[in-house]
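Dropping the structure in here first, questions after.
Shown here: the complex without one of its protein chains, the others still in place.
Note that the chains take the letters A, B and C in the order they are written out, and that residue 1 is the start of every chain.
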C-alpha cells in the first residue's frame, strides 16, 4: 500500500456504537492505512452514551451529534466538514439516513443490504448521482488481494470462457435459536420487520452474489430460488439455495445460510472456465487455488512476485505474512480514499474496474433478494431480477 | 477384514475385457480378499480376443464362452456353476444380459445405470425377486470405511436431525471434447443412443444420489433439475444441478458434471444436522471431517480405535495406512460374499442395514435420471420420481 | 480488543524510513488499535529524506530529529515527551541507540536480534532495569491469538508433560543469490559485518526459539548446532539445524533457513505431550491443530467460544474472519500499551505471564545465536547457552 499522498480525509459515522461489531470493523479499516480521521458522528440513540463513545474515539465534542439530520446540516455547513459518512445502523434505517447525507452533498458508505426494497435503493443511487457524491457499499470481500487476483485472471481470459460458478456464504453462526437466548444481533437479524423474511439472502446472499459479480464480471439474468427455515421456530428464512443464469446463459449456484451447522464464516467461490478453474475460501484468504485442464492444482499466495498488479497493490507485508479481514476492509476504504481525494483535490480519477462497490452494486443486491423471494413464493419459478442498466449509471454515481 | 470362513465363491463376468477399466476394477476387487474365483466369462464380442483374455485370467478354456446366453445355460446346468456374474458392458446391453442370468437363477452384479429406463430396471428387480437371486449394483463409494462411519453417525443421531445435504460428483475428465479425439470411453458416454441424453446424471449423478441415500437413509421426494452442455458441440448433457426435497422436506442439492475443469474425480458430500455436520471427499477417502456446533472441526482417520464397528470391520491395515478405491470396491464384494455364502451354505444372513446396494438402489437411480430429465424439459418444474416402495421390495430382493 | 481506556501513548521511532518494511509494520501495528500517536523520530540517515517521511507520517516538524542522541535528550526534556521509542535500524546499531534512550529514561522497543553479542544485550537489560524503563523485543508471533491458545493449553497441562518440540522457521525468501542482484535487505542480511556469520540464526532462528519458549515455558539447557551455506557464494550461513535439550531434558529441534526453496515464510511449531500434541503454522495462523492420543485431529479457529481467555482477548472480529500478521503485531503493541499506561498512570500492572517479550527474551536469543555458532565451529559439540537467570531479572525489567 502506498502511503497517503496528501492530507487525510475527514470521516463521520452514524451508528456503530457500543456492542456493534460492524462499527468497530469500519473504524479499524479506516485507521489501518491512516487515510481517514474520524471527526464527527452519532454513535447510537442514547445521547449520553453516544457522546461517551465519541470521546473515546477522539471525536471533538462539538462534532458529537445527537441526531443525524443535525449532523448532516452542520457538517455540510463547515469548511472542514466530513468528506464521507459511514452508515452502520440496522437495515430499516439505511434509506433515510443515507438520503439525508447524500442530499446534503456528503458522500456515504452505507452497509448492505442498502435498503429494504429496490425502489428505495434505486432512489439512493439517483440521489447520489444528482448530488454528484459517492455512494459506496462495503461488500469488502472482493477487496482481498487474492480475490482481485482471481478477478484479473478471469477478466484476462486465463481460465477461458466461464462455464459454471458456484458460490456459498454458508455460516454456522445461527445454527441454534440464539435469538431466544437474548443474542442481540440474532434478535434483529431474525426479526422480519427489520431484516425482512429472506433475511439470510440480504445479509449473506448479497455478499455471495457480489463476490461472483466482482470476479466474473457477469450479471444474474434470471434465477430460481428456494428459501427454508432450518432452525425450528425461527421467524425468518435462514437458508437459501438459488440457481442462476448469468450473462451468456452461464449457469451458477448460490447457497446462503446462517444455519450451516459447524461452519465458521463459510464464504467460498469456485469458478470453472474452459481452460481452468479457481477456488477462493474466506477461511484461508491469502491463498488462491488454480486448477488446470490436466487436473493439477496450484496454490498461489498473497505476496508472490508473479501476481497481477491488482493483487500486489493491495499487499502491505511480505510473502508469507497473512493479511486478514481488516486488511481487506481497509483495502475497501483505501480504494474509496483514492476516489474521494481525486474529487476533493481535483486530480485524476483512479482506474475503477476493480475497485470498491457502489450504490449500483447495493441496488443489484436488493433486486437479487426480491427476485429470490418472488421465485420462492412462486414454487421456484424462474424470475428476472428487476433490470437496471449498470453501465449507464455507474459512471454517474462515482 | 476377517478371512473367508469357507471355500471361495465362483464368479463369472460378461464384458470388462481389453481396455475396459471397469472390468479390471471388478477383478482387482474380487481378488483382494480372496473370496472369489473367476471361472467363467464372455470378455468381449470378439470370440478369439475373449478367449485370450480368459486364458490370461486363468479362466478354464471350457468356461470361456462366446455368448452370454450360452454361458447362462451352461453355468446353470453345472453342479459347480458360477455363484454370481458381473455385467460390465456398456449401458444399453445391461437389461438383456442381467435378465438372462437372473432368469437362469444366477445372482448378478450389474453396473450402473442399471438399465436405460425405470420400467426395465423395475423388471430386473421383479425377476430377481421371483427367481430368489441377488441383484447387486456396484455403487461402491458407500463401501469406503469412512462413509460407513458417516452413515452410522447420522443414523445414530450423532448430528441430530438432518437439515441439509450437499453432494457433488463433479469430475473434470471430459472438460475438453475428448470424444472428437477418439477417446473410447468419451465416445460412448457422449453418444445419446448408448448413454442417454442426460448421460452425466446416469453416470455420475446416480453415484451422488446413492451416496446421499446411503449416508442419510433419506429418499428424494421431489426434485427440480437443470441440464447443460458445457463443452460446445457435445451431443449429450455434461453438467447437471438438481435441487431436492428429501424425506421430511429436508432440502438437498446434487451437482453432477463431467466437465468441471481441473477437478480429478470430484465426489464429495456434506451433511448438516442440528448438532453437527460432516464432510467426506473421495480425493481423501480415509478421513472424515466432523464439525461441531461451536465451529471446531475434527478429522477422523480410518483405523482409529474410536470408530464404529461398521467402519472398523472394513479396515485391512493399521492406522495411517491409507486404503483406496480398490479396497472400497473389495468391500462391496466382501459384503456381497457374506450374503452369497449365507445363501449357498444356508447359514444366517448377515446384517443388511449398511451393506451393498441392490437392484432397488439401481432402480431408484434410473428413476432419478428420468425425473431430472423431465424437470429439465419442463423448465425445472418440481417432479416426483416414480414411487417405488423400497422397504417392501428390499427383503425380497436379497 | 477492548478500547483504549485513556489517552494515547506518545511514540517515537528511529529508522524504519523509506523502503524499510519493518518500519511500516511497526506503524501499522501501532495504528490499528489507536493506542499510540507517532510524534517524534529519526527516519533515516539523510536529514532531508527523514524530514519528508516525518511530514508524511504526521510527525510535527519540531520533533523530526536528525540524530537519535538529540532526539533522546529533547524528548526526555519535554513534559509531553515520547513514552516509548521503536528502534528499527540494521542490527549493528541497535545497541548504541537503545542504550541512549534507555539511559534517558525512555522505554524502548528494539528489533531483534537485540544486539550483536550477549554482553551488550545483557548490558541493555541491566540499563533498562537500572533506569526503571521497559525494554521490549518484537518477537510478535506469540502474539497471535492461536499461539496464545497453544501456550495456555500447554501451561494448563492439557497435553500432559511436554516430550518433544519441533520448530522451523524455514523461509524461501533468499533461496537464490538475491544479494548479487542489488536486493537491499538481502545485501545487509548476507553481510557478515552487519548480520554476523550465523545471520539466519539471528534473523529467523531467534523467532523459532522464542516461539518455542513462549508456548512451552521451557528453556534451552544445551544444544548442538550445524550451520550451512546452501546458496553457493553467499558470505554468511543461510541454513541451520539445531538439536536442543530443554528444561527437564525434553528434546527439541530448530530448523532455521532463508534458503528453503519454495517456502513462503515457513514458521511452524509442533509440540508433543504425553496426552496430545498441537501444531501451529504461520501460513494459516487463525487455526490451531490439536491431536489426541487416539489419533484424531481437531482444528480450532480463532474466535471459537470455547477458546481460553488468553486467545479470545486478542480477537477483534467474529468467528471465521481471519486476522493476520499486522493484527498479531498490533497485539504486541497492545500488550505493551497496557504496561506503559499502567506505569504512566500509576495503575495496576496487568498479568504478565502471556504477554510481550522483553530484553531478557532478546538476550536469550543472542545467547542462542552464540551457542549455535560455538557448537558449529566445534564439530557440533553440545554447548550450554550462557546462563542468565530469566526469572530473577524479568520482574525488574518491566
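To be clear about the criterion, a contact is a pair of C-beta atoms (placed from the backbone, for glycine too) under 8 Å apart; a residue touches a chain by one contact, two chains touch by 3 or more.
What you see is a predicted model, and the numbers here were worked out from it, not measured in a lab.
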{"item": "Which displayed chains the unshown chain touches", "value": "A, B, C"}
{"item": "Option from C:95, C:255 or C:356 whose C-beta touches the chain left out", "value": "C:255"}
{"item": "Touching residue (missing chain; options C:75, C:166 or C:361)", "value": "C:166"}
{"item": "Given A:61, A:156, A:249 or A:305, the one touching the chain that is not displayed", "value": "A:305"}
{"item": "Contacting the left-out chain in the complete assembly, out of B:94, B:112 or B:286", "value": "B:286"}
{"item": "Interface with the unshown chain - residue positions in chain C", "value": "159, 163-164, 166, 172, 175-176, 224, 226, 228, 230, 239, 241, 243, 251, 253, 255, 257, 259-264, 272-277, 290-293, 295, 297, 379-382"}
{"item": "Positions on chain A contacted by the hidden chain, ascending", "value": "294-301, 303-306, 319-320"}
{"item": "Residues belonging to chain B that touch the chain removed from view", "value": "3-4, 21, 24-25, 27-28, 31-32, 34, 56-58, 171, 173, 263-266, 282-286, 301, 303, 316-327"}
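Everything that follows uses one rule, which is that only the chains that are shown with their structure count from here on.
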{"item": "Interface sides of chain A and chain C: same vs different residues, half threshold", "value": "same"}
{"item": "Label of the chain whose CA centroid is most distant from the centroid of chain A", "value": "B"}
{"item": "Between chain A and chain B, centroid-to-centroid distance (C-alpha), Å", "value": "44"}
{"item": "Chain B-chain C separation of Cα centroids, rounded to whole Å", "value": "56"}
{"item": "Separation of chain A from chain C, taking each centre as the mean of its C-alpha atoms, in whole Å", "value": "35"}
{"item": "Chain C: positions in contact with at least two other chains", "value": "301, 303, 319-320"}
